[in-house]
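Of the protein chains in this complex, all but one are displayed in their positions.
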Amino acid sequence: MINDTGIVVAFYILAATTVGCALMVAFVRELVQAVLFLALAFVGIAGIYIVLSADFVAVVQVLIYAGAVAVLMTFAVMLTPAADRKNSSTAFWAPAAVLAGLVLVIIVFVSYDTNWQIANRPQFGATAAALGEALLKPYVVPFEVASVLLMTAMVGAIVLTKEEEGEDA
Amino acid sequence: MPIKSEPVEVNIGPQHPSTHGVFRMVARIDGERIVDVKMVVGYLHRSMEKLAEERTFTQNIPFTDRMDYLAAMTGNLGYCLSVEKLAGIEVPERAQYLRVIFSELQRIASHCMATGAFINDCGAWQTPVMYCFRDREKVLDLFEMTCGARLTTNYMRIGGVAFDIPDEFLPALDRLVNDDLPYRFEEYEQLLVGNEIIMMRARDVGVVTPEMAINASLTGPMLRSAGIAWDTRKADPYCVYDRMTFDIPVGYNGDAYDRMLIRIEEMKQSLRIIRQAVHQLPDGPHKTDVPLAIRPPAGEAYSRVESPKGELGFYVVSDGGPAPYRWHVRAPSLINLSVLKEMTVGQTIADAIVTLGSIDINVGELDR
Amino acid sequence: MIMALLTIITDNWWDIRDLSNLSHEIEKLIGDANGPAWLIYVVSGLLGAIGIVSFIGGVAVINIWVERRVVGRMQSRLGPNRLGPFGLLQPVADAIKLMQKEVLMPGTASGLIFTAAPIMFTVPGILLMAVLPWGRNMTLASLDVGVLFLLAASSLAALAVFMAGYSSDNKYALFGSMRVIAMLVSYEIPIVISLLGVVLFAGTMDLQGIVLFQEKYWAFMILLQPLAFFIYFISVSAELNRTPADIAEAESEIVGGYHTEYSGMKFGLFYAAELINAVVVSAIISTLFLGGWWAYKLDEIVPGWMIYIGKIYGVYFLFVWTRGTLPRFRIDQLLAFAWKWMTPMAILNLILVAAEVLVWDESGWSAGVMIPAFVVINGTLAIATVYAFMRLLAPKFERFPTALRFYSNIDVPSLPATADGAARAGTQTV
Partner (left out) sequence: MPDILLASVPLEHVLLLGGILFAIGLFVALSKRNAIGILMGVELMLNAVNVTLLAFSRYVVSPRPLDGQVFAVFVITVAAAEAAVALALAVSVYKHRETLNIDEIDLLRW
């Protein structure tokens, strides 16, 4: 159970910040601002991970999401012309909102309806070494597959953005 | 198909750390590449050529200080030469030697400044500027010793020079020329010539081809870097330059790096000239008697000197009155700048700044 | 004499060799007074936070003076020397000046981001300070994933720079921020891979653990990982925006880069945060590569945190030195340097370290044999790769003749001048 006072307070503050930032992503007008709020939401989620006693995942979250993915997104946004840098919605925003609301309702219903078997375990403490063990022993095949996936993604990204030769400039 | 991006118009100047004054360069930039450059000059226009028509020939000398304020001596000299040519005034030997000494000292001071500012444009954090200023200060000390002014010297006069050198001048000059500056120039060469970063930044940047140089009538280090051996001191010797032995450094590639090398080498050659001039310095008057309100006969004259920036020409027309009827300056800064567009289009912004720094313009002379 | 002194102070709260003694004393006081458990956490946390924030504040103030004096000395001038003894009050005057200035904001700037950017730029530096070990028991937040935390937090600063540049609505600022993003994407990779070598050797990502590893085997990590140090130093100076890689705020090109539009104390924050970041990075380098608070037997007599500060300023001097001497690269050259040299070399280094650690683990040979062997092998590799870079991979300028021609006489053509444009022949002397 999470019952350290500071951590409880931190959880609710972080949760409120994260949800607020996520809402800003949905409703802010400029795309660049949306990306920046998304980065802030990623950092808030990293805080939630720390609350959930996953320090390694939290740091990786900041490194990958706030450090790399958000930067990549800003890069992609800057590659688009200024006129396209609007965070506007399509005509489908109303059905999308309804669908999202339905999904939320289902999730809430399931999470409150299920009888979770709560284990009363202490904080995990340092998880990096244990995660490393887990990745290289029971999960070694997915780990290798993930590396192949990253390789494929890298090659794919290069191929997609490569300037084809012979084409006119 | 490359990504289509919108070119952005960026004003480099008139208020910019590396435009060397109030010069404005409107660059259209596509990403980091420059696609078009428009030069806007005239922010420092002080209407000197028109003002000069209201002043006597002698009163116009201070204007020449304030044109290229980094090379006031050569400005003075060029103007005085043109008036002397117009009025047919003989200049005493000693004055001629003094003129050579001071214009070569001025060349050292100006090239120091140009080299330092050029490396600063390459992005060094003020250090080379400080080193070059240190040596320029010593030259300016000599000016102060002789004529009381450091920057706007107003030293040359029609018919000679304003003051004879004081007694302590020659020992100080000897220390500077033989003991101090040669080692400083060695230091510059060690620091700058082999420096890989400077090579990467300045090699093949701002290239001037010989055709471009001749078409645009470039002069000075700009012309010599393009591989054309031309120097007014050799081509049309004035004062006593025909009695001096010195070499003209000429580059191969016409890039910014060559111009830097040429400037450093020219400073060394200036030291050579100064040593010879001091050795040959005769006694005698430093000035012929010329009336203050000199009235040259009606006519016109053009005389040119090799200023640190290039060929500085003065065209004077007299109608027999005390003031010039028309006065025109062939300012090397302006003419050397005219190829800026050809030099910078296709380069990055960083290269454009390096190119501009290597041209060594002076906005005071550019706009007059 | 020294031994007598040591026996007097050891294990007492006035033992300044380890300030944790002091905080233990305070904890004991609270415990004796039956204070609640959370109070101990709050008090010790506050003590550490106050210590670190005051160190950072002091550093930001002092380093204005230090940097200007040191660079002044390199530039053969004096630097600030008027206010107070040796000009020591100059930073105070600077701060007062900056505070008095009006904080201007462009009318078209996006206000929230514009205001948040300098704050967000300052925070990561302070965050990083919290996890660094200052002595044997002196770590405010001992993180098991310390090195990862360093990487994660330092990558946030680039986002702040981007925010500043984008929100200013200024072309120069936008150029600066785009350059920062491009540089971050390139230089993050060699940084991560070079630090991976250190982590592999130490077998832990805990910063204190890395220092203890160096203490255990009596070898600074720079001896074991010279190439990683080299790569990390260069890459991180690129991330810090210091010359020769200060293209993000290249003064002679894009005025101030991302902070062109900032004034007053907002600019002051950027200025201070830059100094803070430089010191924090120096601290990281001294922790990872130079043994942190440990210095052979010296740390038994001299307080470890003093050794640490000494090392920090040693590395900081290196940063100031490079800043005072080198011109700036162009952005494409800088990126090419990262991709074509730093990243391959870092990967090579990583592979070598992995092989060495494997050999060490599997063979079971004693550290007394292995560590000197690794020092020799890795040192050779570092020298060889740097040499190879200088000889083989560096940009060549052979197609450009370097020397000048010298003419003692020139032919003056008769007018009108020929327009053929060919180089005029003259009498060439050399």
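Per-chain residue numbering starts at 1, and chain names A, B and C are given in the order in which the chains are listed.
By our rule, contacts are C-beta pairs under 8 Å (C-beta built on N, C-alpha and C of every residue); 3 or more make two chains touch, one makes a residue touch a chain.
Computed from a prediction, not measured in an experiment: that's the story for all the values here.
> On subunit A, what residues meet the omitted chain?
Counting over the whole complex, subunit A touches the hidden chain at residues 1-3, 5, 7-8, 11-12, 15, 18-19, 22-23, 25-26, 31, 34-35, 38, 41-42, 45, 48-49, 51-54, 56-57, 60-61, 64-65, 68-69, 72-73, 75-77, 79-80, 84-90, 92-93, 95-97, 99-101, 103-104, 107-108, 111-112, 116-119, 121, 124, 127, 130-131, 134-135, 138-139, 142, 146, 149-150, 152-154, 156-158, 160-161.
One rule holds in what follows: only the chains that are shown with their structure count from here on.
> Subunit B to subunit C: how many Å between their CA centres?
Spacing between the chain centres: roughly 42 Å.
> Where does subunit B touch two or more other chains at once, residue-wise?
Residue numbers touching two or more other chains: none in subunit B.
> Using the touch definition up top, name the residues of subunit A that touch subunit C in the complex.
5-6, 30, 32-33, 36, 39, 43, 55-56, 59-60, 62-63, 66-68, 70-72, 74-75, 78, 125-129
> Could you please specify the touching residues of subunit C with respect to subunit A in the complex?
The touching residues are 38, 41, 110, 113, 143-145, 148-149, 151-153, 155-156, 158-159, 162-163, 166, 178, 181-182, 184-185, 188, 205.
> What residues of subunit B sit close enough to touch subunit C in their complex?
Touching subunit C from subunit B are residues 8, 10, 16-18, 32, 119-127, 130-131, 134, 193, 195-201, 203-204, 209-211, 214-215, 227-231, 234-236, 245-253, 255, 257-258, 261-262, 265, 348-351, 353, 357.
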